[in-house]
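For this depiction, one protein chain was excluded, whereas all remaining protein chains were kept in their positions.
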Amino acid sequence: MISSDYITKLLHKASVAPISLEEEGHLGLVLRIEVDDLLATFKALRSSFEQLIDLLGADLLERDNSIEITYRLRSLGENDDLVIKVKLAPGATLPSVTDSYLSALLPEREACEMFGLKLSGHPNPKYLLLSEGIPPMLLKSVPIRSHEEAQAAELPSDDLSLQMLNDLNERGIEPPEDPDDPLQNYLFAGWLSPEPPEGPLVPRNIRRVSDNPEALATDHYLLQMGPQHPSTHGVLNVACEMDGETIISSEVHVGNLHRGIEKLAENRRYNQLATLVDRGDYVGGCNTELAVALSVEQLAGIEVPERASWIRVMMAEINRLASHYIWFGPSGLDSGAMGIFLFCLYDRELWLDVLEEITGQRMMFNYVRPGGVVADITPRSIAMIEDILKIADSRLDEHYEALMASEIYQQRACGVGVVSKEDALSLGATGFVARASGVDWDLRRDRPYAAYDKMDFDVMVADTGDIWARMVCRLDEMRQSLRIIRQCLDGMPKGDFTAKLPRVLRVPEGECYVPVESTRGEMGVHIYSDGTDKPYRMRYRPPTLYSLMTADLTLPGLFLADAIVTLGSFDFCFGEIDR
Amino acid sequence: MMTQAPPRPQSKWPFGLFRAARIAAKNLFRHNVVIQYPKERYNQPKRSRWAVEQIFADDGSIKCTACKICEQSCPDHCIEIDVETRQDKTKFIHSWHYERAACMMCGLCVEACPFGAIRMGHDYELAHREPGLKSIDLLTEVEAAGARKKEAEDA
Partner (left out) sequence: MNPWLVALLRALLILLVMLLNGAMAIYMLRKVLGHAHLRLGPTELGPAGLAQLLADIVKLLVKEDRHPNRSDRWLYIIAPFIVFVPSFMTFAFIPFSNKLVAANPDLSLLMMLAFMSIPPLGIFAAGWASRSKFATIGAVRAVGGMITYEIPLLLSALPPVMLAGSMNLQAIVVSQSTSIWYVLPCLPSFIMFLICAQMETSQTPFDMTEADQELVAGFATEYSAMRFGFMYLAEFAENFVMAALAVTLFLGGWTLPGISAAALGPFAVLVFVAKCYILIFLFMMIRGTYSRYRVDHYMEVGWKRLLPISVVWIMVFAAALRVIAMLKGGA
């Protein structure tokens, strides 16, 4: 455990005077500092805390006329978190901490665009999820309107592109001269830095001609592996500068699936949050619902019956299997093998039948709620699970043989898309991405939640960090999930499946963050509650946003073919990234 | 417990290819897993959640008392109940409006209903060409159930 004395000493060495450093409610140790001390603090704490797990903003204008930015640092060695909070005036400039932790690259952009702040010192200060012309969405002053209200209200201008041009003019940025030139017309909207941009808003590092005088004088070209592509999983747009078949530099563009989940959550009761969060990680819904439920339960002090915890563990593991199957199949398909895709989908169908039997839906489960689960598991579902468990392990062996045993795939996957351990840590990668690079960390084992402290399972760690390592680690995760499901079935205690809660749950004031090991990494929900029946602010920490940053780092230098397989191996889920 | 990943396979050409081919041949002779829709239909489990339906008893009576708890619990405001409360405290439902096309079939309304008047139906073939089926009225111009009970008491 990191003690507050240790932190005080570190800050004293960096001559930083914190506003306060004390335990606050459910959050643990919280360090409050001034904005001007932010960079110095992070530099001081960098060596003790390996990862910046999350970065979020909250609109506290009603309380003390400030926008509060929360950072969460984690020390893996001490298994402890430190929460750092800074308060900014509305419209102020947030200094970027990307020099200390690279994992702040994308979340800072999102936090600043959502709260109307400016961002300085960032290598790429552009909007992440929103586009030019949309107001900072998470401010309380921006209302949620119904469809009819939005249609009835007068828009400032009918033509959104005209509005975008007006905004550019106001900022003194020249609109493109040649609409056909892809470099000039790259109107990636939204500039966050207080200084105006130096040139046209093109993807960073795009250059036209090779600098090397000895090289064959070929042009570099800009290839958009665009949102409509058979193989970027979800609506990912990677703008690559290519030299022939090699990627020189790349920039990811996200935000095509943005639905405003975090804003909508401020208008939903706590038992309705599961419907929103289901649509984040849409294939692994039970894990994300579990994160919400755990946070709310900790805030409200709800005691969950033991049987409910065991059911939650079983459902989480079944969901993990279903999610991994839909990753493994297309991962093989990315490299060209058609068969493995369908074999994996068949196994997934078996598990989806079980999920439908228990929860009622195959994908958007709405099953895990604060207090427990909605309904008990049925005897028929237990029989179905028993049937599947008889064949699942041997079928996993078959999947390995079908895809990974062939040398063609091994040539594609071994040594490609390598993520080093330092990169994985500094980019905030958690879950299997970190484990494949050598970081021995699994939330189910190190910070047990639900009934995981009673389960016996292994955690595989590889040290090469390439595609092969990620495949192997995840395949092993699937085998361990089968073990855990077996233990759940054997040892399920009797009892209630949910605690008795009032129909409208009112949660006392406070903040809470309880992470779970979701299918793609660490997923957590940071809830600010103000005593009413609706959360004040819900932040969804998506594991794949950090995997995306990690993947973006591996792309330069790869072939186009490798890039596809690499991006597939990180298992993106755009529902999470864009929310 | 931490386990270390196994070392990389030392690929020996072409034996890996033969292993993959063996699995392919095995799957060639496995029975297919196709349900020939629409000739065959899939058996849905009891809890399967599709469009919301009113529960009608054998004599056509309903259990809905127009308490509007389902309307409040729907996250997307798909249910709109137009009810008139008369002088003698009985309720008359003019329409129980349901935006079926906007419904995400989460089941919160059914969970919330204290009288068990609605259920999640099993009808999933909801695609239609007529625009009028997008939002429908599940009940029109009926007495709310509580009203009926009161009438029986009076009689």
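Letters A and B name the chains as they come in the text, with residue numbers starting at 1 for each one.
Basically, a contact is a pair of C-beta atoms (placed from the backbone, for glycine too) under 8 Å apart; a residue touches a chain by one contact, two chains touch by 3 or more.
Being a predicted model, the structure only gives us computed values, none of them experimental.
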{"item": "Touched by the hidden chain, restricted to displayed chains", "value": "A, B"}
{"item": "Option from B:R30, B:K46, B:R86 or B:R129 whose C-beta touches the chain left out", "value": "B:R30"}
{"item": "Touching the absent chain when the full complex is considered, from A:Y101, A:F343 or A:F432", "value": "A:F343"}
{"item": "Absent-chain contact - pick from A:V86, A:L333, A:I358 or A:A451", "value": "A:L333"}
{"item": "Option touching the unshown chain, where A:A14, A:L389 or A:I408 are the choices", "value": "A:I408"}
{"item": "Footprint left on chain A by the chain that the document does not show", "value": "221, 223, 229-231, 244-245, 332-339, 341-343, 346, 402-403, 406, 408-409, 411-412, 559-562, 564"}
{"item": "Missing-partner contacts on chain B, residue numbers", "value": "17, 20-21, 23-25, 27-28, 30, 32-34, 36"}
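Going forward, only the chains that are shown with their structure count from here on.
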{"item": "Gap in Å, rounded to a whole number, between the CA centres of chain B and chain A", "value": "29"}
{"item": "Residues of chain A touching chain B in the complex", "value": "146, 268-269, 271-272, 275-276, 339, 343, 346, 349, 356-361, 364, 366, 374-375, 378, 380, 398, 401-403, 405-408, 410-411, 414, 436, 440, 445, 457-464, 468-469, 472-473, 476, 503"}
{"item": "Residue numbers on chain B that touch chain A, as the complex places them", "value": "1-6, 8-9, 11, 13-14, 16-17, 19-20, 22-24, 26-27, 33, 44-45, 47-49, 69, 73, 75, 77, 104-108, 111-112, 120"}
